[in-house]
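The other protein chains are all here in position, but one chain of the complex has been omitted.
Labels A and B are assigned to the chains in the order they are written; within every chain, residues are numbered from 1.
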Amino acid sequence: MKELLAQVNEIFIDVLDNEDIVLSETTSANDVDEWDSLSHIQLIVAIERHFKIRFTSKEIQSWNNIGEMLTSIQDKLNQN
Amino acid sequence: MIFNSIPFVLFFSLFFALYWWVFPKNRKAQNILLLLGSYFFYAWTDWKLLGFIIAVSALNFYLGLKIQQATVDHTKRWLSYIGLTQGIGGLLFCKYYNFFSNSFNELFQALGLQILWPTLSIIAPLGISFFTFRTISYILDVRNGKTKAVDDGVVFFSYVAFFPSLLSGPIDKARTLVPQLEKNRHFEYASAVDGLRQILWGLFKKVVIANNCALITQDVFTHYQELPASSLLIAMLLYPFQIYADFSGYSDMAIGMARLLGFEITKNFDFPYFSQNIAEFWRKWHMSLTSWFTEYVFTPLSIYFRDWDNKGLFLAVLINFTVVGIWHGANWTYILFGFLNGLYFVPLIIKGTMNKKKKWHKNGSLTGLEFFNILKTFGLVTVTFVIFKSESVTQAFDFYRCLIDKSLFKVPVLHGISMLFLLGLLSYIAFFMGMEWQAKNKNHALDFLENKMNVWARKTLYLFLAFVIFYFSSMVTNQDFIYIQF
């Protein structure tokens, strides 16, 4: 999980163009200024490409924070 | 019953007294009172359609419970489709049926077909666009597990008909308003006082700014063909202030009233005219509607289109804003208004600057570039509001055509408006914008005063505001709020 978080953090920094972002499992969209509905989709695409996975629409819309997102990523990676 | 009318003031005062004195700390009784009050409020304007809102509430209440109980995903989906069909279907039928049948008939005629689709005389229930959006968000949230189904009928029915925001928003999602209905509410002095302040400011915006701008814009937009282009320019520049003051004024009153009753409902405007790009503008304009569309239209679409990168984003934005446009009513003008605003996003998406949230400098200063960007954004919005205001798309383009004319340099003609009145109005607008600028990081324009002015200066300001509101509301007979028609 730690490893995953670090990778996702990198993606966030890259996509949102902000070096100062430090994510934790409880971080949600409210805590990161640049993370809004529009950048959300760019983040997802970047994550999907990075991990070579594909989420369902329902999964994406069910996340309430980074932790839930990480669980989804973990699940996908395990399936592969 | 509109907020700035004597019957409403009497109704609300009585309601307030019953709510806090007769049923203090009795949540159940307060909720029942809220429900009855909301229905009374609704019936006052439109008693014939009270049954409609009750039926809609009952259906969605039942569906919510059933969706939650359902164990199979399939059943959940089908139940939610019933809710969506009712909601979207009701809207389409009441507000758009004639538009579609007229458009079809025109199309048939153009194709040389002799088919006549019947048009009906339908009365759209007041506030249908607003309360339907509440029920739709509720059904979707229950289905997606974002909120629990409400099992208390009174709570749910009050959520749908909550009178401060029933006719013209803000559109609260179930997950923000329902929990407040479910817990005990306490009277808080500071919050109630601030609620009153917000109502005062809302009244100022509606009665002083919007109604007086309307005196000019109404006439110019009706007689634009006979007037010099300079008159058209004035009306075009005034209209954004009018519609903003009108609608955000209503929202301020609704929010303030809800606060007097112990509720915190969704913020609807965040000083949109200080936005530096169009994306920021739409984050700050009619926020409860845009956040609704973002959640239920834009996000699913953008997820669906995500493999196409920027092109997918364009498409999602364009569709989203076109639907936002249609939401306002059945007219090509609204569709074009939404579509154009969607187009405005294209350069932002290409540059990748769409989601860069600007923060104000600590000392409140503004660089030249920022100021330019604010003016640019205002300009872009102003151009589309001409379409929004026009009766038809043809008229809007005719208006533009009349605007680009040598008579732009002539002395403007404004029927029945003296120079003194115009100057007065402009100074009220300057005061209005100045106050909002001061408060740009706050909830509303009178929110910043506490720390900046002493008690007497504040009281003087309140008295001044109350006086100009009194003056102008005596003078002009009550004018309806623009957004009540939607």
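The definition used in the following text is that a contact is a pair of C-beta atoms (placed from the backbone, for glycine too) under 8 Å apart; a residue touches a chain by one contact, two chains touch by 3 or more.
Quick note on the criterion: contacts and distances are computed from a predicted model.
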_Complex member absent from the view - protein name from UniProt, among "Helix-turn-helix transcriptional regulator", "Succinate dehydrogenase / fumarate reductase iron-sulfur subunit", "Monosaccharide ABC transporter substrate-binding protein, CUT2 family" or "SGNH/GDSL hydrolase family protein"_ = "SGNH/GDSL hydrolase family protein"
*Where the missing chain makes contact, among the chains that are shown*: B
*Hidden partner chain, touching residue among B:Trp47, B:Tyr81 or B:Phe470*: B:Phe470
*Residue among B:Lys183, B:His415, B:Lys440 or B:Lys459 that touches the chain left out of view*: B:Lys459
*Which one, B:Leu18, B:Ala192, B:Leu380 or B:Val393, makes contact with the chain that was left out?*
B:Ala192
*asked:* Even though one chain is hidden, which residues of chain B still touch it in the full complex?
replied: 20, 187, 189, 192-193, 196, 459, 462-463, 466-467, 470-472, 474-475
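As a working rule, only the chains that are shown with their structure count from here on.
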*Could you grab the centroid distance between chain A and chain B? Build each centroid from C-alpha atoms only and quote it in angstrom.*
33
_Touching residues on chain A, where the partner in the complex is chain B_ = 16-17, 33-34, 36-41, 44-45, 48, 57-58, 60-62
*Provide the residue numbers of chain B that touch chain A in the complex, in ascending order.*
144-145, 279, 283, 294-295, 298-300, 302-304, 306-307, 309, 313, 316, 352, 354-357
